[in-house]
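Below are the structure tokens for one structure; questions will follow.
Here the complex is missing a single protein chain, while all its other protein chains stay put.
Should a chain be cited, it is by its letter among A, B and C, assigned in written order, with residues numbered from 1 in that chain.
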Amino acid sequence: MNADEPMIAIRGVTRDYGRTGRVVHALKGIDLDIYHGERFGIVGESGSGKSTLIRLIAGLDTPTSGVVKFEGKRVSGVPERKLDFLRSQLQYVFQDPMSSLDPRMRIRSIIAEPLIAEHHPDPESRVMELLQAVGLPASAADRFPHQFSGGQRQRISIARALAPNPSLLIADEPVSALDVSVRAQILNLLNELVDAFALTLVFVSHDLSVVRYLCERVAVMYRGDLIEVGETDHIYSDSAQPYTRSLIEAVPRLDNALAGVTARELAARMEAPQQASA
Amino acid sequence: MRITPRITAALAIVVVSAVALTGCASGSAAKSTATTATIGLTAEPANLDFTTTDGAAIPQALLDNVYEGLVTLNNDGEIEPLLATSWEVSSDNKDYTFTLADGVTFSNGDKFTAETVKWNIENVKSDKWTISLKSYMDVVDSVEVVDDTHVTVKLSKPSNDWLFRMTTRIGAMFDPDASTDLANTAVGTGPYTVAEFNSGDSLVLEQRDGYWGTKPALEKVTFKYFSDPNAENSALQSGSIDAISGLSSLDSMSLFSDTSKYTIQDGSTNAEVVLSMNNASGIFKDVRVRQAVNYAIDRQAIITNSTADTGKLIGSMVPPTDPWFDSSLVDAYPYDVDKAKELISEAGVEGATIRFRIPNLANVSAAAQQVQSYLTAVGFKVELDTLEFPAQWLDKVFTGHDYDMSIINHVEARDIATYADPTYYWGYDNAEFQSLVAKADAGTADEQVSYLKDAAALLSKDAVSDWLYLESYVSVVKPSLTGLPANQLGESLNVTDLAWS
Amino acid sequence: MTVLMKPRMSTRHRRSIPASLIAGAVIVGLVIIAALVSFIWTPFDPTITTTDRLLSPSGEHFLGTDALGRDVFSQLLVGARTTLYVGIISVGFAAIIGVPLGILSAAGPRWLGELIMRFIDLLLAFPALLLAIIFGAAFGTSTFSAMMAIGIATAPAFARLARSGALQVLSTEYVLAARIARRGELDIAVRHVLPNILGMLIVQASVCYGVAVLAESGLSFLGFGTPPPTPTWGRMLQEAQAIMFTNPMLVVWPAVCIVVAVLGFNLLGDGLRDRFDPKMEDNR
Partner (left out) sequence: MLMRFARRTGILIATLIVGSMAVFLLLRVLPGDPAQVALGVNATPEALAQLRHEFGVDRPLPVQYLEWIGGIFRGDFGTSYVTGRVVAAEISKRVSVSVWLVVLGQLAAIVIAIPLGVLAALRQRKASGTVFAGISQIGVAVPSFITGLLLINIFAVRLGLVPSGGWTAPTEDFGLFVEQAILPVLTIGLVQGALLSRYVRSAALDVLREDYIRTARSKGLMPLRAFLRHGSRNAAVPVITVIGLQVATLIVDTIVVERVFVIPGLGSLLFDGVANRDLLLVQGIVLLIVATILVMNYIIDLLYLAIDPRMRRSA
């Protein structure tokens, strides 16, 4: 594996939705490289195309034009049954830990689900291992998702993602659906696990401060375009893009950023303190 | 909780007008007047053509009323003159010379002559007729026209049966010049014509002008067909029909027990309800097993349950109205479970399985369930299999002979002769029986009676079938309506004698 | 979003058990008990004919006897069995045809889904009675023909429900997660879709059950239902119908049984729906 070669190479990718008449251009020609071992952030407000982009990377959607490659192999336009090379390496953590966990399944089955395809010799002990790694007790295995809090559910989601020993983890706003108080815990957990398992991380958020905490490099998206790519610190301090500046200015202080509090939430908190802490 | 006054008013209007409407309506109900009558029947004709369409309903409605034959069967089962005023039989019993009534015309005005008779008899023998009953005309060798009112029919061999069959549909006289669309038009010499045929509902007979014989009393007779017995019963109760000819649910007779409003006629039929057994294969090849079945079943009890005690025991394939009926056969096999079991063990068929394949007809179903009960009691395993009638039953049982046991009404007159046909579905092949039937047909009237008595006794001895009972023909009539035939012995329901008193 | 909300609502919002659910469960329970009792005890053998016909109710024959001298009460008990059996088989048959078709139409390629739904529309145009008449003529009048006809005619209801449920489930993130975990379409259908739509299918089954019992009684009345000697409420009605004006109670007993049983299944279905379908919440 050549370290210089990008892990993910995106070339001229566009994605249109809808049929003739009212076409939505979700992506308007994206070029992007993501390298092995990187922690790469993608920021933008909702509707900017960031979710579409990572779905294309994960092979869950097909671009209207352009090419997506993973480790030099083409992902875009390849049928599901030929995506094994990608599926064995890539895992995903979803935004909403409730809807991404099947409510009718026990935690044991949920975490073990990715192990079935690779015929894991001992899924049971692997599940225990993972529960421990994400800081959940072994007894959790026999319970159902609705018996856990939001933060715990996201830990389960992460455990499932780590189960097949992926090299690439895509996290799609993993903390935005969580209570403020547990966000930091989950971000810390991700931080630790990415180090411990030597993962490449693609982290998507609408919140630049969260990305800054986790990622070395960041891409800023606006209305289907990639308006800026660069070192997180560099962009944070020196970006010339007005849109990027507005994102940065939405987060006044680092301690709030760590707690995941945006300017709007702060304002809300001042108006009705008791609600915000609920 | 609160219904607004306006709604209340609206509801009241709806209710009142509904009551008013029904109230008014009942006053205008069409009741039969003195010159019309409506008779309720069960089986409806498929069309008006009995030369190619089988079934009892068409001749029931048309024969004697619209179409007439040379001879007819009176309500006691005796042959009477009709279009032929008299006839002479040659000494060798082979030539019949008929003298025809004078001035007979068809309803379209065409004349009926000896030529017409010749054409009709030859027509039955031609390909124009397709129903199986035409084979009764096979015995006719030739027809000779003597003059306009005299015709001689020459048979190839003596046959007592032939003249009797001339009272049935094959003896009906059609107009040679009006026989192209028999399914929809009926031109006959009878007193009535078909004024309307509303399939699924009714057939209306209307008196015609220029009838050669005595004019009937009623101008118009309507046959109204009911697939549902309750509807038929309530139609009589509510007065929309004047009589039910052939009550189908006999248990409902008690509805009509008020003699000031209804007269019940308990008539006779040729309809033997036969528990048939496949003599040609399976356990019923053994006469002892067939006899055991005859002993195992309490026929009187079945008569009670299935026919409200109106059915009659017959003991063989002969109804009491036929001259060769032998009442001693009735008790040939009394209900005797021990005897039955004894015969079964002698034959070594204890616990055998019987494939009991019945048509899906209500009266058969009731009888079959009782038979199943009795046969189960003597140790048989009875598999009841209900087949759709007629298509599937004809296919599997009647034509395919793929059965052990079945039940069906054999309604045809003088059908004891079917046992002489070894290919018939009962699979009975007995040379002695066949010769008795042949000799009866060829002999004198007295010989016919004695040979057929022997034949009936032989059937009983061989226990070829179990003759469960003879159906009754129960009619319910308004007391003021007279002349509705009580018996159902021939093929027609002759309504020419109907009158209001 | 609805998927997200559902479980929370049911846990957070403990609703009282609807009265219709209780009533339905009690009635259905009685039918089941009657059927079970008939296996070990009936006052008389309901298929044995006697000459004690058309008897009035007495200490010996609780509800009297019919035209062939069979004990009515015993027939009703055994008839409960047939009723349950007909319902189970025909509803089961409907579900076995309908649910896979529905899921397939949701999970399969667009054109296939479209094709299946048009097929389902076509199936809806063949009422149970029409099918039963044809099947009865083709394969003989039997309980099986009737059940098959009712099953096929009921299948579209299941297919449509399964499709809409499956579409909802397939759009969830846990199904995406399963795809990423390299689960095949069949695995997803069996492990994720089916368990998550099972609840609504059970509600549907309960509603269809009543319809099936009703349909069977209608078919029996027309002579296309269960043939003799098996006692069924529908055929008891048919047999008694000819004498209903002289012996009305012989019609009343099976009619009441049919009406009450159908009512029970309908109430149970309504109750289950009220209890478990959050969209109906405000109706309470």
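Annotations for the structure displayed:
Here, a residue touches a chain if its C-beta (ideal position, glycine included) is under 8 Å from a C-beta of that chain, and two chains touch if they have at least 3 such contacts.
It should be emphasised that the depicted structure is a prediction, and the values quoted were computed from it without experimental measurement.
In the full assembly, the chain not pictured is in contact with B, C, by the touch criterion defined above.
Note on the undisplayed chain: of the listed residues B:184, B:281 or B:345, the one touching it is B:184. Contact with the omitted chain, checked across B:161, B:201 or B:462, is made by B:201. Although one chain is not drawn, its touching partners on chain B can still be listed: residues 1-2, 4, 7, 21-23, 25-26, 28-30, 44, 46-47, 49, 52-55, 130-133, 135, 183-184, 198-201, 224, 226-228, 230-232, 234-235, 237-240, 388-392, 394-395, 398-399.
Residues touching the missing chain, restricted to chain C, are 118, 121-122, 124-130, 133-134, 137-138, 210, 214, 217-218, 221-222, 237, 241, 244-245, 248, 251, 255, 258-260, 262-263, 266-267, 282-283 (touch as defined at the top).
Here is the rule we go by: only the chains that are shown with their structure count from here on.
For the remaining chains after leaving out chain C, touch-based grouping gives A | B.
Distances between chain centres, each the mean of the C-alpha atoms, put B farthest from chain A. Averaged Cα coordinates give chain A a centre that lies 47 Å from the centre of chain C. For the pair chain A and chain B, the distance between C-alpha centroids works out to 87 Å. Inter-chain spacing, taken between the CA centroids of chain B and chain C, is 43 Å. Across the assembly, chain A contributes no residue that touches 2 or more other chains. Taken together, the chain A residues at the contact with chain C in this complex read 58, 60, 80, 84, 87-88, 90-92, 94-96, 98-105, 109, 113-114, 116-118, 146, 157, 160, 164. Put simply, chain C touches chain B in their complex at residues 47-51, 53-54, 67-69, 136-137, 140-142, 223, 227-229, 239, 241-247. Those residues of chain B that touch chain C in the shared complex are 229-230, 233-234, 248-249, 251-252, 254-255, 298, 301, 304-306, 360, 362, 365-366, 368-370, 372-373, 376, 384-388, 391-392.
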